[in-house]
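Every protein chain but one is kept in place in this view of the complex.
By written order: A, B and C. Residues from 1 in each chain.
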C-alpha cells in the first residue's frame, strides 16, 4: 500500500466521522426558540467535536505526509487511531444529552485521551522510520512532546469531571487553542 | 497541505452532507398517496437543500481552484464553512416538519446566512492571497459583491419569516436562480 | 470544473447512496429465523436497490468518461440525476415495508423512471458535445435507445403496480438483466 492510498482512505473515514455526527442532532420538539435552547447543549457538543475532529484531520494529514513507507505497523497504528476517532460521534451524542453528568464528560475525555494516545503511537512508528534523518527525528521529538501534553491533559480530564465538569470542559477548550498556536515547521518537507 | 488535498476533503464532506439528508426522510405511515402528500413538505425541503448544497459545492470548487496556498487561515475559513454547511441537514429536517412555523423558516435562514458569510470570509482570504494579481483581484471583487448580496438576503429572510414564511421561501428560491445566471468567467484560470 | 472532479464527486455521492441504505434495515425484534424472515422483504428490496444503484454507477462512469467538457449544462444534468438517485434509499425503505402495496411499488417505479429520464437528459448533453465526432454520435444514439427503453419500462411499471405488483417487480428484475448483456463498445475511447 502506498502512503497516499492510506491517506485517502483515512481522509474519507474522517470526512464521514465529522459529518455523520449531525445525524445525532434531533430537531426540537416544538418550533420555538426556548425549545431550541434545550437542544443547545447538543449543538455545542457537536460544535466542539467538529473542531476536535477537524484538528485531528489537519494533524493526521501532516503526520502521514512525512511517512516514508506504509508498513504493517503504520497501517495498524493508523487504523487504531481511526477506531477511537470513530467513537467520537458516540461520546458526543452522550455528552450532548448529559453534559452536566460527570460520567458523560469523563467518557468523552476517555475517548479523546485514547485518540491522543493513538496519535502518540502513530508518531512513534514514524519516528522509527525516520531514524536515519536527524532533521526529521528532531521534528518528531518536538511534535511528540506536544502530543504527550495533550494526551496527558485528556487523561486528566477524566477524574477531573468528578470534581467539576467545567474543569474538564476547560481542558477540552484549551487543547484546540494550543493547536492554533504556530508550530515548528519542517522546512522543505511540506509540499 | 496542498490545496488539492483540501479540495478533496471538502468535496468528500459536501458529498456526505448532500446525501445523508435523505436519511431524515421518513416513509409515510400508510402506503397511500394522501399519506405521501403529508410528507411532501419534507421532500420539498430536502429538494431545496439538495439544490442549495449543490450550488455551494459548485461555488466552493471554483473558489478553492483559484487558491494559491493552503495557509492555516484558508484551512480554517474552509472548515468554518463546512461546519455551517454540515448543519444544513439539521435545519432541513426541522423545516420539513414545521414549514409553516416562522421559527423553523428563520432557523433555516440563519444557517444559510452563516454559510453565505463563511463564503465571504473564505473569499476574503483568497483575495488577500491574490493581492499581486490585478486580474484575480478584480475577479474576487466581482464575485464578492454577489456573495455579499446573497448573504444579506439570507439574513433578511430571518426577520421576514415572522412577517410571512412565503416571503422567506421566495428568497430561498431567488438566490439559487441568481446563481444560474451566467457569471464573469476568469479566463485562462479554469482547467 | 474538470470532468474528473465531476466524476469523483459523483462517485462519492453514489458510494454513499449505495451504503447508507443499509441503515434503514432494522434488525428483527426477536433473534429467531422466523423473525428474520419477516424482515426478508426489506433485505430483498435493499439487495434490489444495491443492484440498481451499482448498475447506475457503472453506466454513469462510462457516460462521464466520454464527456468532453464540464459545461454548466452537464453539471446540472448530472446533479439532477444524483438527486433522483439519492431518493432511492427513501423509496427502498418504503418498498421494503409495503412490498405488496401497489402504491409503494409504484413510488419505487416513479423514482427509477426519473433516474432513467435523467440519464437520458445527461446523455443528450453528451451527444450535443460530441456533434462533430460521427463515431461518438453513433455510440450515443445506440446507448440512448437502450436508455429510452429502460426509462419507458420503468414508467410502465407505475400503472402496472395497480394491476399486479409482481408485474412491476418483473420489470425491475428485467432491466438489470438487460444491462448485463454485452454492449456496443466504443473502441479506443475506454482507458
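Basically, a residue touches a chain if its C-beta (ideal position, glycine included) is under 8 Å from a C-beta of that chain, and two chains touch if they have at least 3 such contacts.
All figures in this text were calculated on a predicted structure; none of them were measured in a lab.
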{"item": "Contact set of the excluded chain (shown chains only)", "value": "A, C"}
{"item": "Interface with the undisplayed chain - residues on subunit A", "value": "1-2, 5, 8-9, 12-13, 16-17, 20, 23-24, 72, 75, 79, 82-83, 86-87, 89-90, 93-94, 97-98, 101, 103-104, 107"}
{"item": "Hidden partner chain, residues of subunit C it touches", "value": "8, 11-12, 14-16, 18-20, 22-23, 25, 27-28, 31-33, 36, 47, 50, 54, 57-58, 61-62, 65, 180, 190-191"}
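Methods note: only the chains that are shown with their structure count from here on.
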{"item": "CA centroid of subunit B to CA centroid of subunit C, Å", "value": "27"}
{"item": "Cα-centroid distance, subunit A relative to subunit C, in whole angstrom", "value": "38"}
{"item": "Shared interface positions of subunit A, touching two or more other chains", "value": "none"}
